[in-house]
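What follows is a set of notes on a single structure, which appears directly below.
A protein chain is absent from this complex, but the other protein chains hold their places.
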Amino acid sequence: MRVSARNVFRGTVSALRPGSVNAEVELALGGSDRLVAIITMESVKSLGIATGSEVVALVKAPWVMVMTDAGDVRLSARNCLAGTVKSVAPGAVNAEVVITLASGTEVAAIVTKEAVGDLGLKPGVAATAVIKASHVVLGVPA
Amino acid sequence: MRVSARNVFRGTVSALRPGSVNAEVELALGGSDRLVAIITMESVKSLGIATGSEVVALVKAPWVMVMTDAGDVRLSARNCLAGTVKSVAPGAVNAEVVITLASGTEVAAIVTKEAVGDLGLKPGVAATAVIKASHVVLGVPA
Partner (left out) sequence: MRVSARNVFRGTVSALRPGSVNAEVELALGGSDRLVAIITMESVKSLGIATGSEVVALVKAPWVMVMTDAGDVRLSARNCLAGTVKSVAPGAVNAEVVITLASGTEVAAIVTKEAVGDLGLKPGVAATAVIKASHVVLGVPA
């Protein structure tokens, strides 16, 4: 598999909470990093996902929000991954920001150039990558 | 908190409909504007969200669809916010469109330049910002 998603995380299912249509799947990514995904129960069954399964989690860069000065807020997004800005690559309207987490995992986000200025994003700045659980696609070996 | 999301709406929870994994949260934004968010029940509990809670709703601009001539269709997207185009800032592939709602709230959307032409988007044109409830991230004070 080769995929356009800039974020391809390998992990192990550490928890599975089933619902009627959707299920919440928690992955251990390595180090203490955790990623939560919401996928359909149909997918849980067809992919044979269970606690301990090895999976890949795919997240497109435009689905990642970047937050700084996060001390005064708590978000509904299940994934608030704290790290440090590694790089900022600006385009005409958007910019690609890469954040390195404590474990070394890198997360790419596409944000507006305006946001890069507002948040003062540049290499070395502390920043949090925010990912909604429902924006994570999971994959298993075929 | 400073966040890359171009849309940061402040509101009060006006309704909360719990499900098994997800809950639907309705916010009053000011004026008659309403915004519906789908978040996990886990987040409802951990954030202590209840009717009357003050929250912020975060929506990245690429998650906002823009619609014109909406009279002949009804959409599953819970948020169809009617307003007027305030500005259009074009890039190479995409453009940022800002729509002002009746209440004065501004909604930013990233759409393709092709769509700007097809829809005739320019300042003063009536347009509707379409936001899926599952694309809204909620935040509460820490």
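Think of it as A and B in the order they're written, each chain with its own count starting at 1.
The definition used in the following text is that a contact is a pair of C-beta atoms (placed from the backbone, for glycine too) under 8 Å apart; a residue touches a chain by one contact, two chains touch by 3 or more.
Note that this is a predicted model, so its numbers are computed, not measured.
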Contact residue for the chain not shown (choose from B:65, B:81, B:98 or B:138): B:65
Missing-chain contacts mapped onto chain A: 1-6, 19-22, 37-40, 42-44, 46-47, 49, 56, 58, 60-62, 89-92, 94-96, 110, 134-135, 137-142
In chain B, positions touching the absent partner: 17-24, 38, 62-63, 65-78, 91-94, 97, 109-112, 114-116, 118-119, 121, 130, 132-134
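In this section, only the chains that are shown with their structure count from here on.
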Between chain B and chain A, distance of the C-alpha-averaged centres to the nearest whole Å: 21
